[in-house]
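Sharing a structure here in structure tokens format.
Excluded from the complex is one protein chain; the other protein chains are retained at their positions.
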Amino acid sequence: MGPLIEVVLGGLMAGVLYSLVALGFVLIYKASGVFNFAQGAMVLFAALAFARFSEKMPMPVAFVLAMGVMVLMAWLVERLVLRSLVNQEGIILFLATFGITYFIEGLGQLIFGSDIYPIDLGLPKEPKIILEDTFQGGILINIDDLLAAAVAGALVLSLALFFQKTGTGRALRAVADDHQAAQSVGIPLNRIWVIVWSVSGFVALVAGIVWGSKLGVQFSLALVALKAIPVVILGGFTSVPGAIVGGLIIGVGEKLAEVYLGPIIGGGLENWFAYGLALVFLMVRPEGLFGERHIDRV
Amino acid sequence: MKTLLKSAVLASAVCATLAPAVASAQAKEQFVPVLVYRTGTYSPNGVPWANGFVDYLKLVNERDGGINGVKITYEECETGYATDRGVECYERLKAKGPTGATGFNPLSTGITFALTEKVAADKIPLFTTGYGRSESADGSVFKWNFPLMGTYWTAADILVQHVAKKGSLKGKKIALVYHDSPFGKEPIPVLEEHAKKHGFELLKLPVTHPGVEQKATWLQVRQQRPDYVFLWGWGVMNSAAIREAINVSYPRLQMYGVWWSAAEPDTLPAEMAAKGYNGLAMQHSNENSAGVHKDMIKFLHDKGKGTGDKKEVGNVLYNRGMLSAMLLVESVRQGQTKFGKKPLTGEQVRWGAENLNIDAARIKALGLDGIMQPLKTSCLDHEGARKARIHTWDGTTWSYTSDWYEGDNKFLRPMVEAQAKKYAAEKKIEQRDCKKES
Partner (left out) sequence: MFYRENGQFKTSYAEDQALLSIRQDRWFIWLVLVVAFVVVPLFASEYLFKAILIPFLILALAAIGLNLLVGYCGQISLGTGAFMMVGAYSAYNLAVRVPDLNILLVFVLAGLITTVAGMLFGIPSLRIKGLYLAVATLAAQFFMDWLFSRVKWFTNDSPSGSVTAPAITFFGATWDSPTEKYLLVLAIAVLFALIAKNLVRSNIGRSWMATRDMDVAAEIIGIRPVYAKLSAFAVSSFFVGIAGALWAFVHLGSWEPLAFDINRSFSMIFMVIIGGLGSILGSFLGAAFIVVLPLLLNQVPHWLGIPISTATASHLEFMIFGALIIFFLIVEPHGLARLWAIAKEKLRIWPFPH
């Protein structure tokens, strides 16, 4: 029983970490209909900025500065890319974000270097063992994982509040529903896009710090996006809670598969298993678990 | 039609410029292609290696005026650890310089595999110092491959020797956490043989590239409680593995990395928490006070000619790049004893590499005392040396924690020969008769 609980817990924790990245995807898709492949590169860029700034200054200052960099990036992306691609098909926008990905990856390494940069948040790295009396060997709990979960929870809560309660949030939802209608009632589309890219830049920064403190900030952080993509398809491109629930399902599913299925059919299967799991869910609900129903009309 | 013509002209211009420049007239230069990855997923590990490699080439030029008066020229080519880019780099650089490429050091097992046949056709030696395909130690089949200073099979053998010394391995369990690629799979045959011989159980846990998330793997380690974990990773996989090992409280003292998993970038993110983590030291660790390092500082970095950061001189991977370059340069030097003090072709360098004899006196002269052991190659043995020790991370730096081990050639050689024979049969290569050549 103990090991099973540990695997499930580990899966949940990993899932939360995926969700952090997945949130960024969802935010941008929700407000602009763009599947932003560059989210991974943004995580890398934000983490690099934070890590390099924090070498020279206290962390809160570095955080604010890194956030400033992400806002600037959001503004540039809107100015130089999105504005010129209004009304293009989804796939063209999707590929444009590939262009953004390569650009940001190159730029990030050019400015901040391509070495490995540690982020030390000063958290205890050794795990705690609980319930030692109940199970043999007890159950491991990691402080930094718990913190990541708390951060993700806080993010979702504040994003939900932001979307539901503030004027800007309502404007964002209006834009998501219908660009033209939103524009015609006087919502400035361009500003909304800058805002939403900034917010997802913020999410990327948080995700980058959490992941960076685990792995060290290095290029591979950009590849974390590939682990978040099945989460997004499973949860639905447009649902913030979907990103969280999807993350948890994917996290638990792939860990269970790796630990219990891996020894039978060969290990290292968690990558495709996550995508396979998302695919199976999609067969039942083609818009993802919490995605909006889409009706085709001829 | 005009546009057509224009684009045709443009296209042919592009083609013309892409073709490598025709070798300049018989300059007294030895051209060394340097395949590197300074960007992308594996760059934190690739950069220090490349800096060490290039620094050594620069040093030979600055300090000695080249190899016996023959200047070294070099050109870097970015592979990004991708096989097809590596092949392109090879094709671009193989004919450069007055005598063509001296030898290739791809720093990627995948590229090594792809180049193995191409170098044989083009007659250019392929140096894979501390990596590459293990069976290529058999020079009678792999005439052009030089896995100098130790292969993965040697590494696996030494790791088993080390843990066997701590107590009988009978009934014990060893987990191999490996990069799911040819690189990571190389040690498996040797470890399986050893498992039979010593009676331990081998647990194989693959980690898919790039390996940013390994919770499942390490939860398996926690459940199975192996007595030792061997880590065969590269890039972010190493730092992620060490972090996850900490997360599941696996004792770092029982973890052993191969020499590509035991350098500064791997332990840096965890720092103090990684204390006690062991790794193989491929003859060298992170020494920075040998003669050669002093020269590096004096001739290059103090004059602002260093490739990377001055602080990096002497890092584990820097030293490895430096030694790789040194072996290449020594092969040229050895070749010059037979073919004269002039730029050598790949074929002549190959002879040099096959007749390397770096003894203690030579090591001292090179300023490498303390960071390498004598190395002697022959037609049969392209590996040259099979020695390594263990070094351990103490939270801030690596330091040696064992004596020298030597790969057990009685055990390894038959395996190398069997696998090389299989390759020779598959590719219909005629095995050289080494008795005649020496």
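All chains are identified by letter, namely A and B, in their written order; residue positions are counted from 1 within each chain.
The rule is simple: contacts are C-beta pairs under 8 Å (C-beta built on N, C-alpha and C of every residue); 3 or more make two chains touch, one makes a residue touch a chain.
On a predicted model such as this, the values are computed, not experimentally measured, just so you know.
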Candidates B:109, B:128, B:285 or B:373 - the one touching the absent chain: B:109
Interface residues of chain A (partner: the chain not displayed): 35, 80-81, 84-85, 88-92, 94-96, 98-107, 109-110, 114, 226, 229-230, 232-233, 237, 265-269, 271-272, 275-276, 278-279, 282-283, 286-288, 296-298
Touch list for chain B against the chain that is not drawn: 1-4, 14-15, 17-20, 36, 38-40, 47, 50, 76-78, 80, 82-85, 87-88, 91-92, 95, 109-110, 113-114, 116-118, 133, 180-183, 185-186, 188-189, 206, 208-209, 419, 426-427
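Just so we're on the same page, only the chains that are shown with their structure count from here on.
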Inter-chain centre distance, chain A versus chain B - centres from mean C-alpha coordinates, in Å: 36
Of chain A, residues touching chain B in the complex: 3, 6-7, 10-11, 13-14, 17, 106, 109, 114-116, 118, 120, 125-127, 129, 140, 142, 145, 211, 214-216, 218-221, 223-224, 227, 254-255, 258-259, 262-263, 266-268, 270-271
Residues of chain B touching chain A in the complex: 38-41, 43-44, 47, 180, 204-208, 210, 212-213, 215-217, 219-220, 222-223, 235-236, 239-240, 243, 246-249, 265, 268-271, 273
